[in-house]
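Note that one protein chain of the assembly has been removed; the remaining protein chains are unaltered in position.
Going by the order they are written in, the chains are A and B; count residues from 1 in each one.
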Amino acid sequence: MSGKPFFRTIFDVPHEEYFSPGHGLCAGCTAGTIAKLLLKVAGPNTIVVNATGCVEVSTTTYPYTSWNVPWLHVAFENTAAAASGVESAIIALKKKGIMDPSTKVNVIALAGDGGTYDIGLQALSGMLERGHRVMYVLYDNEAYMNTGIQRSGSTPEFAWTTTTPVGSQWKGKMQQKKPIAEIVSAHGTPYVATSNPNNFTDMMNKFKKGLETEGPSFVHVLQPCTTGWKFDPRYGIEISRLATETAMWINWENDHGEFRVTVTVPRRRHVRNYLRMQGRFSHLTEQEVNEIQDSVNKKVENINRLVGKTVIGPLVE
Amino acid sequence: METIAKSIWKRLPLSSNYAVAYAARDSDVDEIAAYPITPQTTVVEKLSEFIANGELLAEMVHVESEHSAMSASIGASAAGARAFTATSSQGLELMHELLHIASGMRLPIVMSVAARALSAPLSIWGDYSDVMNTRDTSWITIIASSAQEVYDSIVQAYRIAESVMLPVMVAYDGFMMSHTYEPVFVSEKAGLFRDYIPRKGRVVLDTKKPVTMGAVANPDWYYETKYQQVKAMSDAYGLSVEADQTFSKLYGRGYGLVEEYNVDNSELVILTYGGIFGTVKQAVDEMREQGIPVGAARVRLFRPFPLNELRSLLLKSKAVAVLDRSFSNGLPVSGPLAVELKSMMNSYNINVPVYSYIVGLGQRTVTEADISKIASQALSSKVSNESIYWGVRE
Partner (left out) sequence: MPAGAVIMEPGNSAERFTGDWRTFKPVINQDKCTRCLRCWVFCPEPAISIVDRQYTSSSGRAWKNSVEINYDYCKGCGICVEECEPKAIDFIEEVK
């Protein structure tokens, strides 16, 4: 499955747009970037099944839709199940000759972190176990942004949210972020990857591999949220870049059991650079920042050991 | 009927659960997403056998919950498949939010429900608490009283659903019907119902004509969308009559929307739904032999409510005792059918005494003797205005 990446430079990105403007996502919402690039990879022979969430409510306010491919929303917690139904229907209709058996249709489930880590985990697990050919794309903005920034299983430790406020007793979220991609991998899912919109060719190559996978695939994309993370809307991509450069976020893939880090970081930056750009971490003491740095250091060590060489380099600044 | 039976039917001993499975097979369903729950389970077992041995070409989605069963059914139906599912009790409750979504999205899904009590306390046994809890979900609801009717109603359900674009549930008694065997005529040849339930074009997720399904509706649009559902449910009334009459013409069996039994010249009509109707009819026979003028009726179509048939029944009735196997706690009259009948009578200025009896909860046995005693009490007119919890130990 390895070999030359399909999208190598920006000039490989298709010009066709299947995601229309006029949607109601916040100015600077990187979910728009992700959805737009996702459809550029998938093309018109695609059905998107979207969980309740920011993308869903912002792009399909009746009578307007931003989607130029067939699109379905059912509820919050069941995107993987609804997508399973869509995929099964296509198989059945092809077998019966009601649908042209040569038609190739991509089925994409698109959900946020709440709809994946928390309320949607059961349906996702079922879909993975049954082996539906569905690419599940998780846009992870690390909280329930659509309802107004409440903590989710994806919210990282210390992050402020409206339900993990900073006070005399609480200092933001007190628990770790759930390792969702590893949980998905543990199902034996043939293709699992993490990416972020700054590394758009990496992200698009992963979408492409996910769609080419016989069976389920899972692409976990970090989605910096201007409103919930509290940064100026212009910095969404910059923060996405810093996430990788600090190894707060590591772009990897598990391609049929073959694990690799796809975006290597020769010289790693201090997590301070990532954290200090975001209001949700503004209450952090230097000690807490260093605690986060320590945990990232451990994660990097583990990743390098797993890969067998230094793919994420030493801390330089 | 005999000539028809000889040519196209095979007579099999079937439980209502198996009758459901045969009907889904003979309706040529494309996708089945279901999760095991007592007493529905043998429906899905039999359908799995049909697929496993090539008798039915369909995809089985072995979902991890009823919530996902209905979600997958919605996805499959939206993608153009003829979707089927089956459940009971807690499973129907777990699906609840999706029931509203299936009807709101106007998807012609058909579901069978082996009606069962709701927890707590846990009871795997039959009553209609689960079905009655779905009254506000905009699902067309048929309640059958024999395995043959279950089979025929599933087929009819696809005709109704795909005409009016609302989902249909076909309910029947958990255990008393789901697990008891009756002779049932099932289709001898494949495609018997092909013209009765033809494949029709409808708006689906089609890459050649991309649509957005399940959009957000602001206050500007929500109300109208819901009102369309009201109109559709109203249309479903006539279409249910049509589906039953056409079925009867083609296949020799019809049921109507309200079945009457010895109603003429009666002082009291015992009105109910589901399998208990058999016991009620026997009790009526026994009472008639003793010269007690009682009749019986059952509601077969619960949603839309069979207004005309019930009005005509009430015109012939001097008093009505309604037997409900469910209750809505907190109301003086708590039997769902009794409440709805009274509401309808009030709207149409019909004034007949209605006595509400709660019976058979969690499969508490209801015998012919119970029915006779209820009838005697109702005939004496010494009956509470409130629901009577028949036979309960206080």
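Rule of thumb we're sticking to: a contact is a pair of C-beta atoms (placed from the backbone, for glycine too) under 8 Å apart; a residue touches a chain by one contact, two chains touch by 3 or more.
As the structure is a prediction and not an experimental result, all values here were calculated from the model.
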If the hidden chain were put back, which of A:Gly148, A:Pro165, A:Pro179 or A:Pro233 would touch it?
A:Pro233
Of the candidates A:Ala27, A:Ala186 or A:Leu306, the residue in contact with the absent chain is A:Ala27
Specify the residue from the set B:Ser123, B:Thr225 or B:Ser328 that touches the hidden chain.
B:Thr225
List the residues of chain B that touch the chain left out of this view.
104-107, 165, 203, 210-213, 215, 217, 221, 224-225, 228, 232
List every residue of chain A that touches the chain not included in the displayed model.
10-11, 13, 15, 17-25, 27-33, 36-37, 59-60, 62-69, 197, 200, 226, 232-238
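We adopt the following convention: only the chains that are shown with their structure count from here on.
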List of chain A residues in touch with chain B within their complex:
44-47, 49, 56-57, 60-63, 65, 67-75, 77-78, 80-86, 88-93, 95-96, 98-99, 103, 105, 122-123, 125-126, 129-130
Mind pulling up the chain B residues that touch chain A in the complex?
30-31, 33, 57-59, 61-65, 67-69, 71-81, 83, 97-98, 101, 105, 199, 205-207, 210-218, 221, 225
